[in-house]
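Presented below is the structure to which this report refers.
All protein chains of the complex are present and in place, except for one that has been dropped.
Presenting chain A:
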Amino acid sequence: MDLENQNRVKTLTEKHGAENMLILLGAAEAESAGLAAETVTNGDPTFAGPLAGVQLGLKVYHAVEPEFKDAVNPDVYDEQIGMMEMVLDVDGIVEEMNNIRSEFCKY
């Protein structure tokens, strides 16, 4: 996750409270989704950005995960995300996100 976005996550979490936050990712690959999810839960794994060593433990989901899909209007979802859902490695992304959440998510 780029440094500017890490800074935004940190500042907005301080403003709104970590328990009220939800991070939603659209990463194309399971690996990049996992890295972003790890950054907002366990801290920046590259130790380069504002979230290095900061364990926010935020709730984080990817847009192709069933938890998100089931929470929004199905017509809008199909129109906006349906095409990419067919292209992306949904199973790989779901597995990666579940791993990160079970290990680092506090909410």
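Going forward, a residue touches a chain if its C-beta (ideal position, glycine included) is under 8 Å from a C-beta of that chain, and two chains touch if they have at least 3 such contacts; residues count from 1.
Operating definition for what follows: contacts and distances are computed from a predicted model.
A.B. asks: For the chain that's not shown, choose its UniProt protein name out of "Glycine reductase complex selenoprotein A", "CO/xanthine dehydrogenase Mo-binding subunit", "NADH-quinone oxidoreductase subunit N" or "Amino acid ABC transporter permease".
C.D. replies: "Glycine reductase complex selenoprotein A"
A.B. asks: Name, in rising order, the residues on chain A that touch the hidden chain in the full complex.
C.D. replies: Chain A touches the missing chain through residues 1-2, 5, 8-9, 12, 16, 20-29, 32, 36, 59, 61, 63-64, 67-68, 71-73, 76-77, 79-81, 84, 88.
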